[in-house]
Structure formats: C-alpha cells, structure tokens
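I'd like to ask you about the structure that follows.
Of the protein chains in this complex, all but one are displayed in their positions.
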Amino acid sequence: MEHLPDHLLSGYRNFMGGRYSTETKRYRELAATGQKPMTMVIACCDSRAAPETIFDSGPGELFVVRNVANLVPPYQPDGGHHSTSAALEFAVQSLKVKHIVVLGHGRCGGIQAALDPGAEPLSPGDFIGKWMSMVAPAADIVANNSMMTVGERQTALERISIRFSIANLRTFPCVKILEDKGRLSLHGAWFDISTGELWAMNRQSGDFERPGNG
Amino acid sequence: MEHLPDHLLSGYRNFMGGRYSTETKRYRELAATGQKPMTMVIACCDSRAAPETIFDSGPGELFVVRNVANLVPPYQPDGGHHSTSAALEFAVQSLKVKHIVVLGHGRCGGIQAALDPGAEPLSPGDFIGKWMSMVAPAADIVANNSMMTVGERQTALERISIRFSIANLRTFPCVKILEDKGRLSLHGAWFDISTGELWAMNRQSGDFERPGNG
Amino acid sequence: MEHLPDHLLSGYRNFMGGRYSTETKRYRELAATGQKPMTMVIACCDSRAAPETIFDSGPGELFVVRNVANLVPPYQPDGGHHSTSAALEFAVQSLKVKHIVVLGHGRCGGIQAALDPGAEPLSPGDFIGKWMSMVAPAADIVANNSMMTVGERQTALERISIRFSIANLRTFPCVKILEDKGRLSLHGAWFDISTGELWAMNRQSGDFERPGNG
Partner (left out) sequence: MEHLPDHLLSGYRNFMGGRYSTETKRYRELAATGQKPMTMVIACCDSRAAPETIFDSGPGELFVVRNVANLVPPYQPDGGHHSTSAALEFAVQSLKVKHIVVLGHGRCGGIQAALDPGAEPLSPGDFIGKWMSMVAPAADIVANNSMMTVGERQTALERISIRFSIANLRTFPCVKILEDKGRLSLHGAWFDISTGELWAMNRQSGDFERPGNG
C-alpha cells in the first residue's frame, strides 16, 4: 500500500477503526440497496469547506458536486462533456433528490481570481480564467465598486454567484418543472471558514441570514 | 434558518458543537493564511464515497473535485468551461499540491450507465450519456464480455476508468512536467462501499491491491 | 528407504510423530469402515494451493481431484479414459458426497498459458495446450481486452473458468439430478495465494465474495 500518500493511509485506518466499524451495517445496506440521498450539494473544491464536515453528514446523505467556486453553468445541451450538468441530471432524474443546496464559502480562491483576472499565477489563456468567466459580468461590477473594501467585494461576489448558480439551476427544464410542482427545493448557503458560521439564503429576498436571525 | 433542510441544520449544529469547537484555532488559521493542501482528490459525487470520510480528513487537507464517476477529461484548451480542468489547474499551479488521487468506488451509477447506455431512466440525449461517453470505448469492450458477471464488468470498468483518468491527467502539460520532475505524484484508489476496503493502484502494473497485500 | 527423496522422508517422519500419532484411532477407523467424505474438491495441481491445507482438513474429509487449472470437462461418455469424469462419478455415485467445490486460485500457470498460448515453454502441439483449450473461447475474449491489466485478465479468466467448470458439472446427468433433488450442492471458490484470502462464489450472481462481505 506504498501506492498512496502516508497521510491518506493513516486517515483511512482511522476511518476503518472508527466510522466504518460503527456503521458497518449502514455501509452494507447502502451498498446492497443503492444510494437514496435526499439532498444534492454543489460545493467548492476548497479544502476548508467540505460539505460532509460542515453538515456532519454520514454515508448516503449528500450527493456532492464540487468544482471551483461552486458554480452551476446554464443549461446548454450542446453535446459537450458537462460535468456539473451531468451530475445535476443524475441527482434530479435518477436519484430524485428533494433539495439542491449551493454551498459557497468565504475567502474563495476562484472568486478572488474572478475579481482580479490579471493576477498571478493564473494566466489569461488558462482553464480557471475561462471557468470563472461565467461570473465575469457580476465580477466586473463588484470589482469596480471602490467604496467596498476588498473583503466586502469578495463576500459580495461569493453571495452573488450563489444566487447566480441558483438562477442557472432553474434553466434546466427538469429542475424548473419539479420545483414548480413543489417536489424539489433550491437553497443557498455560505460558510464562514474563520468563525464557522453558516449563512442561509432567504428564498424570498435572496439575503443571507444567520440561524435565529431570520 | 428555515431556509435549509432540517437534516442539514441539525448536522451543522453538531459540527459547531463538535469539530469546529475543538478545532477553532485551526479554522481561524486556515482562514487567515489560506489553504495549503498537499493533496487533490478527484472523486465521485456518490453520497457513499466522500473522500473526507474515507480518509478521515480535517479542514485544509484535501482539495476535492467531485463529478460523476470521478472522470478527468483530456487536456482540451478550447475556450470552453471545463470544470475539472479548471480545478486541476488551480490545484497544481496555484496551490502546488504534491499528490493527485483519483478515487473511484464500487457500484458507481455513472459506470453502470456507461455499461448499459440504453437503460432507463437516462435518455440518449442527456448530459450523463455525454459525460460518460468519455469512457465509451472501454465500456463497449467490457460490456461485450458476457463471460464476466454484471458485477465483475462493473468493477472492471470502474478500475479501467481510474487508469484512464490518470492517463488523461498526464495530457495536461503542467501535470506532466511536474511529475517528470518528481514534484507531483499521481495515484489511483478504489473504495468498496460494502466492505469499506480501499484498494490502491500499483503504479507499475496498474493493478489494484489492498494494504499489505503486495 | 533411500528410495524416496529426503524431504519426503523427513516430512513423513513428522507425520508419524505428529498427526498420525494423535489421530491413530481415526486412521484405523477410516481404514476399517472405508471413507465417507461429505465433500469433493476439484482443485489445481499447484503446489501453493492444496485444499487440505487451505481448509485445514483431516483424513477422511475431502475427496480431491487435482488437475491443471481445476477444470471439469463436459459430460462425454465416449469410451475414453476420463480422469476427472471418473473421479466425479466415483464421488457422486459411490461415495454420495453432498458438496462439490471447484477451487481455483490466483497466479494459475495453466490459466496464464491459456491467455498466452504462444508463450514459451509450452509448444502448440503439447498436452497443456490441448487441456487448456477447454477454456479457449473465454480466454480469447479476456485476452483481447487490452484495457485490463495482465493481472486483472488473469483473475478474470480464473473466475470465469470456475463458473465454466460448474456449468460443466451440471452436464453430468448424475450431478444434475441430485442437485435438482437438493441432495448435492455445487460451489465455487478462489484462493489468493499472496493474501491467503478465500473468495466464495455467490451462487445467484456468480460473483466472488469474501467472508462477511455480502
């Protein structure tokens, strides 16, 4: 097993002696009957914002897509290989999830790059630039708002892009139809790495609010 | 906070009373100094195979991409929005990870769809079909081997597609160059949901082997 | 006693001072009353996979056929000298065994020869080639799957040929009739020489599974 980094092997041994050992029955059932998660989470790749950690989730609970800055592109059935759209389709049509949560977080590197597209080390022709260009119109407006601090602009764009992803979710016919029928709900959330606070998007106003602060 | 499903809120309270509360310092430092994960994991969206769970990882350890069937497309700088390629670029060029692990797992729904492309409920024109068509050549060969059981074919394609993703990783110049210089290592692993076993890919032979079973 | 190799004589003295001496009564009874084994095992000649060792069996327990790659040919009452068929008939009709186990194993030289029929040192006109040609159709399919590693192809054919032998067992009228009456069960197993693991064939799916891993 010299084929994996030591820190992963050591963590895996903890898993086997811990969670797997106490939840063996659950794993076996999940293997035998297949997954039936109620919730899909679209989260960021950031190592500090894993949804299973933030929501203390066990096996079988969350179907999770993770890409840079937790973006959802618009519905675009052009025959290309669409990672996020494929996962969305699978979650909604095959697994029939009841909730989709777009989970953003503070100090997101992708959002930072979008606000400062010329910055090192990401060059103009790269994939990150293209990927984050999905939020370019909002990024331009926010970046030009010199009245907000750097930190405020970052948080603002993080939250705008969550609302933007939720809007894009609704361009997928299967999402729109099921949401209209009341069989699927869309949610936004934003995690503050430093304080551990979770802010949930108010579905009426679009505002982000803290528990008990509604 | 009625804006999020109850099970997520309840899990979040566990997180705040548990992990966050014992690791507050770590979260604050990670927020202040930024993430510096040593390892990127490319994993599946499956709710039963979260890398943070399997590797018992804490905040800041794993930079994680999750898409259906943990696929890496080949290097294709065509100006499109490439979710996985963008994340890869970010991990390698900006975060300078030392390891990339492609983590597959048993009973993968995406692989199952690839082996039976005409099956319900995924129609021919959908995103999952297009996404999984990346492994179509291998899927065809495996699917036609009627001597193997359904389960054996599934496992075979899951492992083939891990090797395929690792080969595609090497089509990215930044990956190839750093691997050749010995500054980046590529790994494959396959998780058995039922038994909890982790099989690591032998980098010489491509075979999947269990701990201490070399 | 210079008529036998030293290592056998030395081992025989161990047997007399050990097992025979503690089980003298059992040997005498088995000699007096005849053998009544409940189980027949069809195993490979391989020196690393003796069924008595793997199943820690004592005298009188296992009626054992061993040929290269633990193959069972189909029922062919053509008047020829059929070693395996004769043993099968003896076990089923005369000894009335209740179980027949086809026991395969990893790294089987016969299977290796079947996957690479032109390889040295076995020439085209030899007995091994003819013997292993019984699994040639499956070998061809497996050998042509270049997506699987050499090791994966080997394991695949080892398991396919166990299922194939079990299917051939059912072509013998005496086996078929007794199995249908519930008086005889057929089993498959595969032994991993390196790890010592025994994988048992699931009689429904044909898959090979490990203890407690259902």
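Note that the chains take the letters A, B and C in the order they are written out, and that residue 1 is the start of every chain.
We adopt the following convention: a residue touches a chain if its C-beta (ideal position, glycine included) is under 8 Å from a C-beta of that chain, and two chains touch if they have at least 3 such contacts.
Just so it is clear, the model here is predicted, and its values are computed rather than measured.
Within the whole complex, the absent chain has one touching residue among C:Leu115, C:Met148, C:Leu169 or C:Ala189, and that is C:Ala189. On the side of subunit C, the interface with the absent chain consists of residues 1-5, 7-9, 11-12, 14-16, 18-20, 24, 27-28, 30-32, 34-35, 37-39, 45-48, 50, 52-68, 71, 73, 77, 79-91, 93-95, 98-99, 101, 106-107, 109-110, 121-122, 125-128, 130-134, 185, 187-189, 192-194, 196, 198, 200-203, 209-214, using the contact rule stated above.
The criterion applied here is as follows: only the chains that are shown with their structure count from here on.
The pairing of subunit B with subunit C is characterised as same-residue: of all residue numbers used at this interface, over half are used by both copies. Subunit A and subunit B have Cα centroids separated by 15 Å. In whole angstrom, the spacing between the mean C-alpha positions of subunit A and subunit C is 53. Inter-chain centre distance (subunit B to subunit C, centres taken as mean C-alpha positions): 39 Å. Counting partners per residue, subunit A has 28 as the residues that reach two or more other chains.
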